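The complex appears here without one of its protein chains, the remainder shown in place.
Chains here go by letter, A and B, matching the order in which they are written, and residues are numbered from 1 within each.
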Amino acid sequence: MADTILKFDNVTFRYEGDDAVLPPAVENLSLEIKKGEFVAVLGHNGSGKSTVAKLSNGLIVPESGDVYVLGMNTKNENDDLKIKQTVGVVFQNPDNQIVATIVEEDVAFGPENLGVEPAEIRRRVDESLKIVGMYKYRLHEPHKLSGGQKQRVAIAGIIAMQPQCIVFDEPTAMLDPEGRRDVMNAMKRLNRELGITVVFITHYMEEACEAERIIVMDDSRLVLDGTPMEIFADVNYIRSLGLDVPQTSALAQMLKDDGIKITGDTLSVDGLVNSLAKILDRG
Amino acid sequence: MLKDITIGQYFPLNSVIHRLDPRVKLLYTFVFIIFIVVSNNFVSLAFCVACALAVTFISRVPLKTVIRGLRPILLVIIVTSLLQIIYVKTGVPLISFWKIKITSGGILEAVFITLRISFLIVMSTMLTYTTSPTSMTNGLDRAFSPLTKLGIDFNIVTMIMTIALRFIPTLIEEVDKIISAQKSRGADFESGNIFKRAKMLIPLFVPLLFNSSRRAYELAYAMTCRCYNGGKGKTTMNLLKYKTNDWIATFLTVVFVLGVILLNIKFGEYNAQFTFNAAV
Partner (left out) sequence: MSFLRTENLSYIYGEGTPFCVTALNKVNIEVEKGEIVAVIGQTGSGKSTLMQQLNGLLKPTEGRVLLDGEDIRSSKAKKLETRFRVGLCFQYPEYQLFENTVYDDIAFGPKNMGLSETEVDKRVRDAAKYVGIPDSAFATHPFDLSGGEKRRVAIAGVISMEPEILILDEPTSGLDPKGREQILSLIKNYRDRTGKTVIIVSHSMNDVAKIASKVIVMYNAKVLMTGTVDEVFEQSEKLCQIGLSVPQITEVFTKLHTMGYPVSEKVYTTEQAYRELKRVLGGGGANA
């Protein structure tokens, strides 16, 4: 399909163990991400979700099955640069993805490697830093920034390569609430304003709920795929996967179990306020 | 905090010298070092010293800081000067006691050597005081880029330098943290004999090495994601471009070279006897 940017076709992958054969990290995974989507991938640690990030731009290639980026198979080494330029990956630890000693030089690293003209690099670096709100820090040393700021620099470094899709591998796991909020906002902005497809791997429920679509992984397999409302409709199942549910959904479930009818949006704070107000009015 | 220490000895100011192209600074420092060694009489040497002082003055780095930079080589200066004083027997004998005879020639030779070594160091430290590590790496990268044509890959070297500069503060912070954590478990890093102390390095270095290798893996992934392929076909955002000031500095460097050569020829190799008599 023309509007598919990323496609996993029955992918299985296992890491190499020292001597024993390890169980697959990802098993028979089939998945399609469309251009412009904002998709969250949920799962507990060890569910295989980080492996999905590395598979998505050919950092690792499937043992069986195929991954396609805009129709290009990641196994085809000739397309390697094109694939990495199309799908960028932002990792968990911001410290370990910044290579240069000055913020703007780090952001320039990708385009420089791609052989982009100096004037164009300058333009892209400035633009990328502005999108993530780090422009005024362009001449700072990365190690003096906060975690959230470093992570936004790392994001700018990917944006500067002008990818069509960015996979975020738990980008907020090591950040404090403020840093998490800033990174979330940056992700939403580049999805909305630049039309970049976002695949957001996380284990924070509240964050996943901000996506249009959630994919849930458990035990190396895809187990659920739907809108946040659909996913959190079955609170008990989500809990059985070792995941949290938003307090709002959890409360709605408790009321339902008690035979209290609760209708409408029970996921967002405002939605639940309205739904509860209706019940209280009735009561 | 530990992470705030400055790497190298960069002294951040915004002088004309600081703004010069790092290649020009590398060039004139290199030229200066050669020609202060080449200068063979007090007039040439005075000219070199004057030029070095001029650079220091324009850079606005405090003289005190520059002099402090000489401290590590103080011993070298003292020892060489003493050797000159003891062994050089030319000129007028001044003092003589026991088996040692001190002559005017010896003293002058000592002064000459002291000035030469000191200002050689002054100019070298001026390079690091006025050039940030990043800019220095950039300058080296550009200065040596012609080597790529000869099949020598200098890009890797500058990449390594950059990553080292980038991660030194991170690692210092990490060492700090590991020490604190192990101290909290009663580890004693400060007392005990050498064996006990060596043993205490294990709780520090095992985690440090483990964490660093983890960092290295992650960094490699991140660099691959950003299309790093060893620097082939790489462009640079901050192109180093010779500006007017850089041309002026290059021109002045040429003037300096000619100056030293002319003064060397005009006054010739200094004669201790002659200079001393002239001074008196």
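Rule of thumb we're sticking to: a residue touches a chain if its C-beta (ideal position, glycine included) is under 8 Å from a C-beta of that chain, and two chains touch if they have at least 3 such contacts.
Because the structure is predicted, anything quoted here is derived from the model rather than measured.
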item: Residue numbers in subunit B that touch the chain omitted from display; value: 1, 4, 177-178, 180-188, 202-203, 206-207, 210-211
item: Where the missing chain touches subunit A, by residue; value: 44-46, 146-147, 173-174, 176-179, 203, 205-206, 242-244, 246-248, 250-251, 254-255, 258-260, 269-270, 272-273, 276-277, 279-280, 282-283
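In the analysis below, only the chains that are shown with their structure count from here on.
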item: Of subunit A, residues touching subunit B in the complex; value: 54, 57, 59, 81, 84-85, 88-89, 91, 93, 95-102, 104-105, 108-118, 121-122, 125, 141-144, 154, 157-158, 161
item: Residues of subunit B that touch subunit A when the two form their complex; value: 3-4, 133-134, 162-163, 165-166, 169-170, 173, 214-215, 218-219, 221-229, 231, 233-239
